[in-house]
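Before any comments, here is the structure.
Only one protein chain is missing; all other protein chains are in place.
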């Protein structure tokens, strides 16, 4: 059951002029979160902004092994993310969660390949931890516009996650989109059991799901739809799910997702 | 001409759980303000609260003789005053002013009697300074609910302002309303030229205006009407002004006031 | 003990706080955050006879102190509702108000018949006011005879209380309340959303796939309160008021204007735990004002002139 926590800001780390990581004292939520789940946050009194906004839980914070908070990785795109960017220690953020259907972690000998586009990195810190704890080998395919927009590389490296990077300007890793190194890897992975996890812009998710299908690997993608409530109340967040070979029906991504099997989604709709 | 300044909060001094004094870096406005004038302030982004709110300029701040800011004396009654109460150094308050018709300071041998009810103290710090600079003798009649709600007594005393206090619970000064010591003083002031200035709740203003008239002294009162714009645009802030013996017409208190001669106002309307 | 119960025709609600249709799923989605039996009622998402796909995304967009929606009444249809949702609602002792929509008068009648036979339906709310689908009864809701006809036809086939839900997109909403009363409605509910739109100026495209949608939330509250006030002066049947209620104070405002009960929609998205706060706030207010029964509050707006007070501030 989700809870609503008036979470104090523990610290706000700016990663760039657009990205920040906000640490919030919401241990109740953090302790209950599975990788890929999200929270609905609201800042400020009054009715502008009116609605909460969805954010993946980025890290689960622990002090001496005890869970004492969580972080959000946020990209500044509008009013709420601006407020998250500007937040200072002691501010209060209303935080409702954990919500949604998480990723399904795989066990060895399967390998876990996580594909992140930009702020789509968010669910993969917690997912990596869960996978590594199971002994599953983890690779992160991570793409962004430019090298300066690739964050937390050491965090993943230090924990033993293999990195495969791509930047659109070629400033680090592959020159181009992250799907290129992913496809090379898939092509060279004959005989290995691989589960592909993806989070990022929807066209990237579609490309990843198609690649996984092409190389006959399962995939799970986390979609980002506009969410009014996060609890199944408003039907704003729907995504077309395949119904037989040609049909589809709309499923609420806050309840049925945000994580779906890549082949469930009717990408052409 | 009024200006609009994005004024930084220099400091916020809480006087009680309801009252605070907010110092703002708005030297352009401070330097141009005459006693009794006000500013229209707005806090926060977005449209809640939507409208600006009027506040008297309380003090004009100077460092080494150079004007570098102003303060507002604010009582917490709603959303904007709550934000003023909560403001911290570095916050920005949008501040439009100076606005309105100020008090008319008198010269010696006239005496100046300032009558303040609660937060109605606000215009009298600047008025006292201007009067004292002219050598005019100044008395402050100052009433509130209780002793703890009487502020800045030393500030006035140190500058040579005589104080006559009243509290509704009798905890300091006269027991009851501030109009009682005022009437005693008026009754005992035969032959002296006195100008009465008042600011406070409207029924107090009416009582003061009637007392002044009864003892044939001129009065100027500063009224507090809900103001939508402060510049004469909206016609929200009107006060009925006498038109002959029985009639009245509505005058915008942001332009024609907030300071009016006590006998101008049609109190019975 | 304050009495929070209110009466809608033959139906007694344990309190005047109802979850608004389309803002609370089928109710069951919220069983984890609020004890459904605590609510005065649960108005479930608008149902057609058949399942419906709804509009493609984007379906909502935020606006100043409000939101637009054009969900397009995606839904599972009345039969799956009865089979899949109603049993759980019954088990959880929810007072279920079923919001029904049709393209034709016959469809409303058919829905009413089917639901009258189902166990656990407390009342029918006739959605004749959905602004963002052509077939959502809005043709009934914008015509006085249409409103009259659909209400009387449904009344004929059901013993359940019938509550037409009025649209605010009309010149004189009170005349629609009157037509409803004349047709035998047990109550009216108002307001549904205001037809509205938003455009992305960079792409020059509408922000909703459906181009237009319905405006809800605090932004519309003052208009909705006025409409409830006008209806209260026109009809005697109970009024269920709504539109932007986000606190107990807001709910009380509607009741003082003339509502017997209220519905809360958009605010549930912002705070799904709002329900006990609303009930506590109303209890507290009634206590402070020595009002024994919430129903005594309805329509008690005082329009006599005020006296000035000397608040020694």
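So that you can tell them apart, the chains are marked A, B and C in the order they are listed, and the count of residues begins at 1 in each.
Convention: a contact is a pair of C-beta atoms (placed from the backbone, for glycine too) under 8 Å apart; a residue touches a chain by one contact, two chains touch by 3 or more.
Since the model is a prediction, treat every value here as computed from it, not as a measurement.
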- Note on the structure: Considering the complete assembly, the absent chain touches shown chains A, B, C
- Message: Of the residues B:10, B:31 or B:51, I need the one that contacts the missing chain.
- Response: B:51
- Contacting the left-out chain: of C:34, C:47 or C:68, that is C:68
- Task: Consider the whole complex, including the chain that is not shown, and state which of C:93, C:205, C:277 or C:293 touches that chain.
- Result: C:205
- List the chain B residues touching the unshown chain? 1-2, 4, 42, 47-52, 96, 225-226, 228-229, 231-239, 249-250, 255, 269
- Message: Counting contacts across the full complex, list the positions on chain A that touch the omitted chain.
- Response: 46-48, 75, 117-120, 143-145, 168, 177, 200-204
- Can you list, in ascending order, the chain C residues touching the missing chain? 63-66, 68, 142, 169-171, 194-199, 201, 203-206, 209, 211-212, 215, 217-223, 225-226, 229, 244, 249, 252-253, 256-257, 285, 300-303, 305-306
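Note that in this section only the chains that are shown with their structure count from here on.
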- Most central chain, Cα average position: C
- Message: Based only on mean CA positions, could you tell me how far chain A sits from chain B in angstrom?
- Response: 55
- Message: Centroid of chain B to centroid of chain C, CA atoms only: how many Å?
- Response: 47
- Note on the structure: For chain C, residue numbers touching 2 or more other chains are 64-65
- Item | Residues within chain B bordering two or more other chains | 46-48
